[in-house]
Structures are given as C-alpha cells and as structure tokens.
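For this depiction, one protein chain was excluded, whereas all remaining protein chains were kept in their positions.
The chains carry the letters A and B, assigned in the order they are written, with residues numbered from 1 in each.
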Amino acid sequence: MRLLAFVARRIFQAIFVLLGLSILIFVIARVLPGDPARTALGARAPQWVVDRLREDMHLNDPLHVQYGFWLRDALQGDFGISLVTRRGVADDVIEFFPASIELVLLAGFISGAAGIGLGTLSAWHKDKWVDNVIRIFSYAGVVTPAFVFAILFLLLFGLVLDWLPAIGRLSEGVPRPPTFTGLMTVDALLAGQFATFWDALKHLIMPALALAMGAMAQEARITRATMSDNLTKDYIAAERALGIPERVIMGRFLLKPSLIPTVSIFGLDFAASLSNAFLVELIFNWPGLSRYGVNAMLRKDLNAISAVILILGVTFITVNIAVDLVVRGLDPRIRLSAARSD
Amino acid sequence: MSTPPLLEIKDLYVHFGVFGGTLKVLDGVNFTVYSGEKVGLVGETGCGKTTTMKSILRILPMPPARITGGEIFFKGEDLLKMRAGELHRVRGRGISMIFQDPTAALNPVFTIGQQLGAVVQYSIEGKRLSRKEIWERAIVPLKEVAMPDPERMLNSYPIQLSGGMRQRVCIAMALVASPELLIADEPGTSLDVTIEDQILRLLHRLVKEKHVSVILITHTLGVVRETTDRVYVMYAGRMVEVAATEDLFSNPLHPYTRGLMDAVPRLTGGGIADGIPGRIPDYLNPPLGCRFHPRCPHAMDICHQEKPPFYKLSDNHEVACFLYRNGGRGTQTP
Partner (left out) sequence: MAEQVEVGEFAPTITRQQLRELQRKNRLDNLGRAWYKFSRNPLSIIGGATVLIVVVLAIFAPYVAPFPEHARPFTDFANASRPPSWAYPFGTDEIGRDILSRVIFGFRFSLTMGVVVLSLVVPTGVLLGLVAGYHQGSWIDTVIMRITDIFLAVPPLILALAIASVLEPNLFNAMVAVSLMWWPWYTRLVYGLASTLRNEFFVSAAEAIGGSTAHILLREILPNMVSPIFTKISLDMGWVIIIGSMLSYVGLGVQPPKPGLGTMVASGAKYLPDQWWISVFPALAIVVVVLGFNLLGDGLRDLFAAEEV
C-alpha cells in the first residue's frame, strides 16, 4: 500500500511538472520574434494565405487561449506539422524515438555494468596498480565530453582500424527486421534474423559506447568510494568475526549497501546521456530523436522542438521514478524511517 | 593456575600506518584467559582495548593496521599464523565477539533474519541448510536473548529495532555457534543505563547457562567489580596491572589504577574527584620507557628510560611498575 501511495504521489507530481514544462516551452516558442505562419509558408506566399494560416494556427488569440489549443491537441497526440519534414510531428517522433531509446538503453546498460564492475574491482584492490589504472581512466572519462569520445571512436574504430561501420543503423543491403519494438537489435532477435542482429549491433556499439563513457566513469568512481568506505564499517568486521566467509561478505553483504549511491545517481547520469545523445547522434548520423531535435532547433521548427522536449521530459521523469523505486528497494532505511521505534 | 589457558596473548605489537607516520598503538600486550573465567579489561577510550580484541579475531582493517609482533594462542594454536580457512573455524565458533555499538554492527540493508541466517548457515561446516531449517535454527538464539516475537524480528530491519533490541540481536548472533570464549566490547555503553543493566544481566545469565568464558571490556569500574573474576587494567597500548577483582579494588597498585579508582565520584564525602591530569600519549611519538610516566605522580628516572616488566606481587596480582621493583610496597596508599 505504501508503495502504491509513493508511486501515485510521484506520478501526480510528474503531471504537474510536465504541465509546467509545457507552459515553459510554449512561452519560449512564442517568444521568437517573427511570424510562425510566414516562416512556414515562405517569403513568397501571398499575405492572405499567411493570414488564413494565422487564423488556423490561432496566432491572433491571446497567449493562454493558444496554449489551451496546443494542450488539447497535444493530449490527443497531435503535435502539429513539422516545418522540416512536412509531416506530423507525432509521426516523426514515432519513427525516431525507438532509435534513441535503443542507443540510450544500451549505453545505460554498459555504463551500469562496466561502471559498477570497475568500481568494485578498484575497491577490492585498493591502492594497487589495478586501482590506480582504473582511477585514472575514470577521471579521464568524467572530464572528457561525450562528443570528444564520439569523434575519437569514429576515428579509431571506424576509420583507422575499420572495425566498425560509421554511419547509420544497418549496412546497405541488410534487410530491416520487422517492427516489434522499434529497437532493431531486439526485433532482429525476436524474428530470428541473427545476421541482421549482428549487423545492427555493430552499428550500435560505437555510439552507445561513446555515450556510456562519462556515466561509466562516474559510476565507477562512486562505487569505488562507497565500497572502500563500507569496507571499514563495523558491520563488515562483525560479519567476519561471526564466521561468515569472505566471499559471501564481498559478494552479498558489501555489495548491496554499496550500490545505493551508484543507483541514486543513475537518474542524473541518464539525463546526461539524453543530453549527450544530441551530439553523438549528430556525429554518427544516427536517426534518433535527438538528431531530429537538433535539426529542429537549428531550423526553428517550433512544433518539433516542443514535442521533442516534452517527450524527453516524460522519459526523464519516468526513469527518475523508476530509479527512486529501485533505491527504495535497496535501502530499507528510506521507506521505514517513519516506522522507527526509537 | 596449572591448567593451560584458553586464550593467551603474548607480546602483541600492532602498528597503524597513517599519513604522518606510524601509530604504535599496541606495545607488547600480554593477556591470558582461562577456561570458565570472566575477565574484565578496563582502560580509558583510546588505550587499545578494542584493537587488542580485534587482533584476536584478525578483523583489524589490514591496510592501515599491521601486526608487527607477538603470538595469540587459542587452545594451543597460534591464531596469527593461521590461514583463512583455519581462522574460519575459530571465528564465531571458538571465539565470538559482541561489538560496542550494536547499530553500527548490523548491516542496515539486510533483515535480521538474513544476517542471523547467514551466521547460522556458515556456522555449520559442509552442510547446506534449507531456508526453513535456517529459520528454525535462527529463532533459538533469539528466544534465548528474550526477544519478544522472534518471528517478526527475523523479518525486520535493524532500523526498526530499538537500541536494546539491536544489542540483543548482536548477542544472539554471537552465541549461535556456542563459542567457548565470548568477547563483549562495552556492551550497553551506547544505551540507556536501565537498558544497559538489562543487557548485562542477560549476559550474566547466558554466560552461566552456557559455560562460556568471557572477556568483558568496559570503562565502568562498577560493572567490573560486580561481574568479573579477574581484571586487567590497560593504558596506552600496554597492560599495567592484573589482579583478581577483589584484590584490585581493595589494593590497587599501579598509579594509573589508583588514579582511576580515585576518579570515580563518590556519593558519600569527597565529592567530585580531580581526575588524572594530562592526556593519553600521542601514538605517533609515544613516550620512551613507561608510557604513563608523563602523568605519573611517582615517576622516577628509570621510568623515562625503560619499559617496566610485570612484577608478581602475589599469585593473583601483577603490576608493571618500577615502584614494585623489589617486591616492595611502593608508596603507601593514602
């Protein structure tokens, strides 16, 4: 019951925040000087056509009325027409969003597994050379922006070593898998097309890795710090003193409390990944929502910009709620602090 | 005593490597416990009591800490020379420890059942117990420490328990495998005085029922007097005096012990005492010779230069102080 109440409360808050966000975006979009209708139709369209479009777009109404129309449409899934692609923004989103999700998911998985793994390794061999190497690497990972890694990988693996393909999601001539989830790798697996899966994976791995580096480094640092902190805690010594074998302590009783801070920052790392995806997708020409978003921003495609920000906002909030749930699962002190008996 | 000791610490030296140098914490500790005894260990905070005990079970944090000399014999075997696998036999089974702060000694993200269950599981060699079996076996020590509602306790997290209950859980965990020697590090210190009293009584009863030998660490002299057979007094990494409890209280010999006794506020006359002037030494650069000499009202030249050995004044009473060099009286007790 408490769990349900927590989730319900968070969703409720999220709705408010999203509403506020939409207002914010809306205000920003309308701040732009110039006439959106004119921009949409071009300089040579006759004025009466532009005026008609202005009526249709409700541009002469007061701002809050405009917002009302926009909101109503948005809730029905209609985000307007994109200036750039000349079709419904909703359609664009549906086409490009899965590619970004695939990228960000793999990046998240890599950074989580590798980050925690490296951090643990570092803590177990504290101050020895393994630890020092990992620490240097982690530091480098944190200060290097993702787009630098992207360029680096592109150069190294794509062009110099020619191990991995540089552009797109699939090589020419490779058949697209049927669309179950929109994630090509998953779809290919589900359809049993292993060659396609392998090809899609090869295209996915470089951008995902570039995206994952920063978060991986961050998580490795925090895991290492937490673990080496917890290693000196009394309860670990007590567990040893009571005869629990070292491997059980390391693998179970030390691991769980040490994961808590790392998982907690996962939300922030995810936000960073979503941000960095903008540049990484650009560099690898990955057909995802972020690349679409960047183009929209450069061309001042207001409808597309609003939709992209909203979608990303929803994604981010959802991930945050999920992360909070996991942290509560790991750490009973959070959910039980009201139930303490002393 | 003619029977071999259960536990014998000989000349234990423990150093801690820290940023500015080496902390020479334990400087030749000697400590013996016989089977069936309750031995007290008193000394102020920072004198090395816990470090000594942790050395026995070898749970010191080993990067900063180093055992640089000495031997610890448990039933004839040197614990310091044992490998991990052999140590495992001793920890929790031969020797068990109750920590000072029960809140810190319990893993906050696991239930009592999970922690106690792990202790139960690994106290049995070779056999893998089913969850049900572990549960059944775990309830037993909880009942012994008089826990209300043991089943619910197993599903609780430490944060849900009061300080007294946490301490009882720690005691329960220590007694799971029926150890022969129980080290109780200031049990109840972090609790209410009334709860502390309960805990001490509980310990007293359990110790009697199970015939365990006990090392009771405390800095409360009153507790020592009521519950122990013999007492060690420790100062700055060395034992300075050991005696049968009654002897120590009726005839404290070492100047430090005398200072401790005098420092206890009395209800009748005397009022609040002055305490012992000075502070415990800096372990980075400890004083040469007797480590107490900077604070000792009877310090002599030799105290600055040499470490006093133990002088045996009677069967039950030894003291490490040059005042008793010739088996003499030292100074008269006022």
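As a working rule, contacts are C-beta pairs under 8 Å (C-beta built on N, C-alpha and C of every residue); 3 or more make two chains touch, one makes a residue touch a chain.
All values reported here derive from a predicted model rather than from experimental measurement.
Contacts of the undisplayed chain with the visible chains, over the whole complex, involve A. Interface note: of A:L71, A:V84, A:L201 or A:A272, the residue touching the hidden chain in the full complex is A:A272. Among the residues A:P207, A:G243 or A:G293, only A:G293 touches the chain that is left out of the figure. Within the whole complex, the absent chain has one touching residue among A:L105, A:I151, A:V174 or A:L325, and that is A:I151. Of the listed positions A:A210, A:L312 or A:V327, the one in contact with the omitted chain in the full complex is A:L312.
Contact between subunit A and the unshown chain involves residues 13, 16-18, 20-21, 24-25, 28-29, 31-32, 139, 142-145, 147-148, 151, 154-155, 159-160, 270-272, 274-276, 278-279, 282-283, 293-294, 296-298, 300, 302, 305, 308-309, 312-313, 316-317.
Throughout what follows, only the chains that are shown with their structure count from here on.
Averaged C-alpha coordinates put the centre of subunit A at 53 Å from the centre of subunit B. Listed in rising order, the residues of subunit A touching subunit B in the complex are 126-127, 231-246, 248, 253, 256-257, 260, 330-333, 336-337, 339-342.
Across the interface of their complex, subunit A is touched by residues 54, 57, 59, 61, 63, 84, 88, 91-93, 96-97, 99, 101, 104-110, 115, 118-119, 122-123, 157, 159-163, 170, 173-174, 176-177 of subunit B.
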